[in-house]
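One protein chain is absent from this view; the other protein chains keep their places.
After this line comes subunit A, so read on.
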């Protein structure tokens, strides 16, 4: 701790030539190790809990791992057979397509609704704002399992609130026969419910992040815009969005990652008996843990493909955003 204090205090002066000249005279070891010592505990925890399992996942994806191997028999190396099996299976491409489409729809909806909620929170009076923020945070705090069960009850066939309500509405508006409509029988309705559930839970985070950003913006800019005759739509795109771009960038990347790996909600709503509604996570789970004959190698391979896709998406996106930031 003693070593790090001067290092931190030094930072602002780094650009000044005098600062640079003086640097070699400081205790070198302290400056070199201090920051690393500070992050070491975090790195160790992440390494043990994240990196090592990922490494194991990577190894297992090239092996055949079942219960016998779990009991300690050496795992047989199968080379790229697992990946060949997956990539040659049309079912994999179906789950991949569903995963990607869901992510696109859910991320867009989350960001739009979350931003609108954030803007609303910013304009509300103090009391009302707190009230709405409280309500929004309840959705954020609800565990995914609870939310999924609540939504599958809401959309259930016997006594489900949504079907009951749709049935009450005039037939000319929504059509008839809602009382027994099975929301989880085919992929499209299943994903509709899933999207509503996931967006409901994830837009509070976007709302609160956007709100935090809005609070930091200077009010004069908006005053000037209003004087110049800009409406709220224009003010948002010309002032708010450019200034909050870094926040939006982070939110998009995080939402993409979250929505790509949605598992709990779909598992509870559709389960193992509806393979046509599988996404990549459910596909990996059904291979790895679905039966008493686990195929952990296959499951790992699918999970690895999912991870690779996420890394590529994130990398491309960050690159594009950073480039845009540079050119502007």
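Methods note: a contact is a pair of C-beta atoms (placed from the backbone, for glycine too) under 8 Å apart; a residue touches a chain by one contact, two chains touch by 3 or more; residues count from 1.
Here is the rule we use: contacts and distances are computed from a predicted model.
A.B. asks: According to UniProt, what is the chain that's been left out of this complex called? Choose from "Sarcosine oxidase subunit gamma", "Putative membrane protein", "Sugar ABC transporter substrate-binding protein" or "Acetoin utilization deacetylase AcuC".
C.D. replies: Missing chain, per its UniProt entry: "Sugar ABC transporter substrate-binding protein".
A.B. asks: Just checking the interface: what residues of subunit A touch the absent partner chain?
C.D. replies: Interface residues of subunit A facing the absent chain: 66-68, 70-71, 157-158, 180-182, 184-186, 270, 272-276, 286-287, 289-295.
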